[in-house]
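Below is one structure; the comments refer to it alone.
A single protein chain has been omitted from the complex, and every remaining protein chain is retained in its original position.
Entry: chain A
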Amino acid sequence: MNSYYVKLLFLYLIVSPGNRWHAVASWTWDAQDETCGICRMAFDGCCPDCKLPGDDCPLIWGACNHAFHLHCILKWVNSQTSQAHCPMCRREWQFKE
């Protein structure tokens, strides 16, 4: 019984450069929605103009808490002659602080 105990105490993960835990994860924009309201592409994907998702094609939230691909909403905002509105709720578009 005693010897058991010793052994079990020794059973652990050894922290050395060779011994590691390599884990796998996926990232997600935490956007409460699946797809971008402008391009209808997945948020975790990228807008039609981009090739790489993630840092290269970020999301942006408006003051109204609607999220879009940055590129999509910028295109939308720039195309508006007067004050731009959120494509989803028609409120005045303001980038969220």
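Quick note on the criterion: contacts are C-beta pairs under 8 Å (C-beta built on N, C-alpha and C of every residue); 3 or more make two chains touch, one makes a residue touch a chain; residues count from 1.
One rule holds in what follows: contacts and distances are computed from a predicted model.
One chain of this complex is left out of the view, and of "Anaphase-promoting complex subunit 2", "Postreplication repair E3 ubiquitin-protein ligase RAD18", "General transcription factor IIH subunit" or "Protein YIF1", the protein name its UniProt record gives is "Anaphase-promoting complex subunit 2". From the options A:59, A:73 or A:86, the residue with contact to the chain not on display is A:59.
Remark: the residues of chain A touching the chain excluded from display are 3-4, 6-8, 10-15, 18-31, 42, 44-45, 51-55, 59, 61.
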